[in-house]
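Sharing a structure here in structure tokens format.
For this depiction, one protein chain was excluded, whereas all remaining protein chains were kept in their positions.
On to subunit A.
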Amino acid sequence: MGIINESVTADHVAGKRKTLDERLHPFMHAFPYIAPHLIIFAVFGIIPIVFGLYISFTRWNLIGSPKWAGLDNFRLIMTPGTYFNKVFFKDLWNTLLFVVINVPLCIVVPLLLAVLLNKKGLKGAGLFQAILYIPGLISVAAGALVWKMVFNSQYGMINTTFHLQVNWLGEQPWAWITIFVLSLWAGIGGNLVIYRSALSGVDQNLYEAAQVDGAGPVRIFFSITLPEIRLPLFYTTIMTTVGAFNVWGQPLMMTNGGPAQSTQVLLMDIKNLAFPAGPSAAGMASAMALLLGIILMILSIIQIVFMNKED
């Protein structure tokens, strides 16, 4: 490739000696194409990382210049009894609770549905899939208002239809359940489509051979289907987990963190600390974000290592 390129660029350059200009030429040629992205990525992708790491070690109100504080923010978070310690670990616990319940739901339910939809002789699979997929295109803000109305204790569909008096949004465990319902409703579509196409890519001969050997549907699912689609399964698990750790909109809209802050998640307090009505504690918020970021980074590393192994 390099040879072809040089023969073209040679027309433009008079001298035979390789000047700096000549060596830079291919890059300058490519620069107009990659520059728009590169500049935006530098400003909104690279600088924020460096800056974000730095301010985690500072005291900063978002307006003036950050004051270096060393490990103070992290020390406060880790010292039992402090306000930030209580907030961080309560939120982390709630976030983990969301992850631990939401991720399996958003993997297993679409996987089973994909198996059902790929069943031989089933008609209208496309329509079923479209209906299950659509909520994923609705924003969390709008989707939450839909379910808030359904779960409304006075006028909601569920309480009025079944003559219940459950305070869905204001009492546990109902408050969590409403959040999980919303997340499952909005969250299965994408994974469902991925699993369906992965399943249709599995060699049919494997199934036929297993049937001949007398394996039942459950045995076939665990011995053939699961191993055959392990890559998309793994990919979706990581993506869903990262998304779940970043949960914010669902509890904010449904319960606003309540009752008694039992559905308050990390991103809520990170945002509230950094962008409150009053003075900002952006340094502390950054430190918390960094701790959450470390968890997410470990997940990404696991993903990269696993994917490379498979290749």
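Heads up, the rule we're going with is that contacts are C-beta pairs under 8 Å (C-beta built on N, C-alpha and C of every residue); 3 or more make two chains touch, one makes a residue touch a chain; residues count from 1.
The rule is simple: contacts and distances are computed from a predicted model.
Asks: Under which of the names "Binding-protein-dependent transport systems inner membrane component", "Copper chaperone NosL", "Cu-processing system permease protein" or "NADH-quinone oxidoreductase subunit H" is the non-displayed chain listed in UniProt?
Replies: Choosing among "Binding-protein-dependent transport systems inner membrane component", "Copper chaperone NosL", "Cu-processing system permease protein" or "NADH-quinone oxidoreductase subunit H", the correct UniProt name is "Binding-protein-dependent transport systems inner membrane component".
Asks: Touching the hidden chain in the complete assembly: which of A:Leu76, A:Ile101, A:Leu145 or A:Val166 does that?
Replies: A:Leu145
Asks: Which residues does subunit A use to touch the chain missing from this display?
Replies: 1-2, 4-5, 8, 23, 26-27, 29-30, 32-34, 36-38, 40-41, 43-49, 51-53, 55-56, 62, 113, 116-117, 119-122, 128-135, 137-142, 144-150, 152, 154-155, 157, 160-161, 185, 190, 193-194, 197-198, 208, 211-212, 231-232, 234-236, 242, 246, 248-249, 252-253, 256, 267, 270-271, 274-275, 282, 285-286, 289-290, 292-293, 296-297, 300, 304, 307
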